[in-house]
Structures are given as C-alpha cells and as structure tokens.
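Missing here is one protein chain; the remaining ones are kept as they sit in the complex.
Up next, chain A:
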Amino acid sequence: MIVFEHVGKRYGGRFEALANLDFRVRRGEMVFLTGHSGAGKSSLLRLIMRLERPTRGRVLVAGHDIARLHASQVPFYRRQIGVVFQDHQLLLDRSIYHNVALPLEIRGVEPREAARRVRAALDKVGLLHREKALPIELSGGEQQRVGIARAVVNKPSLLLADEPTGNLDPQLSADIMALFEDFNRIGTTVVIASHDLALITRLRHRMLRLRDGRLVADEEAA
C-alpha cells in the first residue's frame, strides 16, 4: 500500500527532517508511527498526503509514485485518503452533519446517498444524536470522533491520523484507538502517528520508531 524508498526530506536546504527512510506498509495493516516530537512523524504523514514532496527517494502509494502526480490530480489522490488531525480541523460555522458531509460534497455525491453515508459514519462513532450540533457544543473527545467520521465517510482505503489522542484523557484515547482498530478490521490500512507509548504498546500493532528523522526500529506486532 505504502512504500518508502530511500526517502529524505530537507527543508530550506539545511534542516534534514527525514533521512533515508525505507519501509513498506502492506494493504490492510495497522501501523503506529512513534518518536519524540520533532522526530519526523508529521513530515512523514505530509509526504503520504502529498502536501510535500521528498527531496530524495520515492514514495509509492497503491503502486504510484505520488511525487509524479500532476497538481491537478492531487485533489483526486487526496480523496482516497482519510485524515484525522490532532486539532480535528472542523469547520466551526457548520453543524456536525455538514462537517462530516464535506468530503462527499467535494466529491459531488448525490444528497440522499450522502445523507445515508453521513448518518452511517456518525452512527459508527456514536454521535448520530448530535448531528445538528455545532462543533463548539461538543467535548474534545466528541470533536475528535466527528473528525474521524469525516475521515471515514468516503470509505477510504487508507486512513492517516496525526496524534489523534493528543489532547484526550487515557480512557477517551483508548476509545478513539478502538475505533481505528474497528476500521482496520474491515480492511482499511491505518497509519497513526502518536507519542503516547503507554497506549500504543498495549495495542500490539506494528510500530515504526523515528528518531531525528531516521527509522530506528520497526517492531512487528507481537
């Protein structure tokens, strides 16, 4: 699903965010990306989302070198990926329903079909009863679950999450991780960047450890 071949990323010609990354993530796998802040987790996710291009090496997603996608194709590529952000990035002037519907609106999904899928996604994260609420009326954990619903409403084959439990207490964090495991169980490839080692070691999935932009350990699920 994802292949990194000798990938390096420098910013401004000097600062080396990532160096010589070489790994692959199989289809349907669930992988944690861990390391201290500044280790390069976010940079790595940004490369997969094609927000940036590697300065060295190649990143292949579903067999395609994504650096070679034309700018006009990038939006269509991103539609195949669900992304969950640490700060959830919800639109504050829209209801929960319309936040989750946004990716479908962008894809031009027919409204009745969109409504069905939005409700299914909200139901999955347990927030169907809050569809008319505005994001600020929700707790941090609920907002994050709305972010997850928005990421999966398109049924992406790849789900990325950048510190999805960063601001949550342990119990909520565990709930969120359980949600990701559910999506992984139905075949979605999941890559989660997290520094919450206590939580993710308990979950027993493959773990990629980064330190100063280098891959220092690749521990298969126990």
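Just so we're on the same page, a residue touches a chain if its C-beta (ideal position, glycine included) is under 8 Å from a C-beta of that chain, and two chains touch if they have at least 3 such contacts; residues count from 1.
The working rule: contacts and distances are computed from a predicted model.
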{"item": "Hidden chain of the complex, named as in its UniProt record, picked from \"Fumarate reductase subunit C\", \"ABC transporter permease\", \"Pyruvate ferredoxin oxidoreductase\" or \"Cell division protein FtsX\"", "value": "\"Cell division protein FtsX\""}
{"item": "Touching the absent chain when the full complex is considered, from A:54, A:103, A:164 or A:213", "value": "A:103"}
{"item": "Option touching the unshown chain, where A:91, A:178, A:197 or A:216 are the choices", "value": "A:91"}
{"item": "Chain not shown: contacting residue from A:51, A:178 or A:197", "value": "A:51"}
{"item": "Absent-chain interface as seen on chain A, which is shown", "value": "49, 51, 61-64, 69, 72-73, 75-80, 83, 89, 91, 102-103, 105-111, 150, 155, 157"}
